[in-house]
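Only one protein chain is missing; all other protein chains are in place.
Coming up: chain A.
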Amino acid sequence: MHGRVKLKSTAQQEEEKRKEREKKLKIYVTARDAVFAKRKNGMLDDEALLLTQQLLSSNPDVATLWNYRREILLHLETIREEVDVQKMYEDELSFLESCLKVNPKSYGSWHHRGWVSARLPRPDWTRELGLCDRCLSLDDRNFHCWDYRRMVVKMSGVPVDQELQFTDRLIGSNFSNYSSWHYRSTLLPLLHPESPEPPSPCHQTHHSPPTSPQSHSHRVCEEQLLKEYELVQNAFFTDPNDQSAWFYYRWLLGRAEREEMISCVFVSREEERVAVAFSRPVNVSSSGLMLVLDGQPQRVEWRSVHPSFKHSPVCICELPPGTISDITNEHNLTVHWTEKHTHRDCALYTGRSVSWCRDSATDQELFRSELSVEKTSVLQSELQSCNQLLELEPQNKWCLLTIILLMRALDPLGYERETLSHFQTLKEVDPMRGAYYGDLCSKFMIENTILKMEYAEVRVFSLSDKNLTTLCHLDQLLLVTHINLSSNQLLRLPPQFAMLQCLEVLEADNNAIENLEGLYHLPKLEDVSLKNNKLSRLSDLQPLASCPKLTRLDLRRNPVTQLVNIESELAELLPSVTDLLL
């Protein structure tokens, strides 16, 4: 009947689709073969451009085709007028736009766009920024676009403040976006650098667009910081489970880097040895360490405390035999760290067998690098905000962890009890990361113990029965003579343990230690107690043989004691040990 509607059947539709696909495939394969043939013959002409364009518009992910295209364009560039080159590349850009519509995450298309933009005689950066904005509004996590955008910003010198507004916009529409927060963290130090520099950001940036944020200070002036705290608090109060905001917050709170310096120089007459501790691990062979003894540069060989480290925060060297062995002489040492243009002196007075020189370490210098806002009041008010959030969300792990960090920055010893209880909650609400929290807690407990030791001005480090799962900050223990690590959950004495160059007595009973790697060439170690551990093979005890002064060893309740002939084997391995308990 007139005007009635009929429908094609499913079979008809299928058949049509199949034919369509076949046809497409045939065209594609023909064009592909033609392109490869042309490239083989070194033909760099318009026809090849056209063919690759056809192929790439249906499949923009063939890198070879893009490469061929670039070869052609480079060739055409040499034989054409500038006007035509401009036109050629502009056409390329609009072609690329159509490719990006097919696949907005095509590596090939974005890379090619970057290449074309850079070669364009008169680039239109505003247009490119507009393109990025469109792409990011469709998918604000398209990292290809973020990369390209960075390049455009760099090339066109977009003022930093404008870029900051751009991140404002993106964060406003969706704050779960690491890219935006991170971008912000690179812009803020440029736009609002920490005083005393007068803030004249726009002028600076107009003249010299920032090349790399890394080359600048990471610190942000306090006024801006307060605004940022507010912004990020809005985010984590709105959604405390969104980690992007928390990570940004941690970045805001912890901007300081420790000053690079020689933190301690230790010299021992008996071993004729110098040990130097640095604020960060150094490469022994390439950091340019120089030892000057009584005004004379010494030819010494620096090495790390353990052969497994190339980088180490503690380095040692032996002085030429006899240079300082006479106890009636006074010596002045200077260690130069030429790479950093810094040095430290140390005087070895008459009648002293050892001497050291170091800063009296305070918590500020040692452990606050993670969170280091200068003003306590600021941290205090941040802690209040987080506690407020914790009241509403007592199970929120991000909040708990941040509170712990804030408390550490404010008063690590004063908040010790609360910190431990928060760690306990953390392990309960986030059991998957129990081991991580255990290690972190160990780290903080070690820091606290170091602080207590410093305040007491002793060389005894005692940290028993504190659920330690790992050891760290051992470089801070360079001068320690007695250490007690009993009744913890340690599995090993790691190579870093070799930094305890002054250690005489080690107690590490009731752990689960099965490895003694770190007891390596400890020159003064005399007494080692390892009762009730998991040492099971004779070879596990091998490192002890490198400690020349070891006389007392307690291995009771270790599997190794069950081995046959253990006594005689040990006597052979450790001839210096006179007092062996099995």
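The criterion applied here is as follows: a residue touches a chain if its C-beta (ideal position, glycine included) is under 8 Å from a C-beta of that chain, and two chains touch if they have at least 3 such contacts; residues count from 1.
In this text, contacts and distances are computed from a predicted model.
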| item | value |
| --- | --- |
| Name per UniProt, for the chain absent here [options: "EIPR1-like beta-propeller domain-containing protein", "DNA-directed RNA polymerase subunit", "Rab proteins geranylgeranyltransferase component A" or "Zinc finger protein 511"] | "Rab proteins geranylgeranyltransferase component A" |
| From A:30, A:98, A:173 or A:332, residue that would touch the chain that is not displayed | A:173 |
| Hidden-chain contact residue, picked from the options A:45, A:124 or A:239 | A:239 |
| Residue among A:385, A:419, A:496 or A:533 touching the omitted chain | A:385 |
| Touching residues (missing chain, whole complex) on chain A | 1-9, 12-13, 172-175, 233-235, 237-240, 385, 388-389, 392-393 |
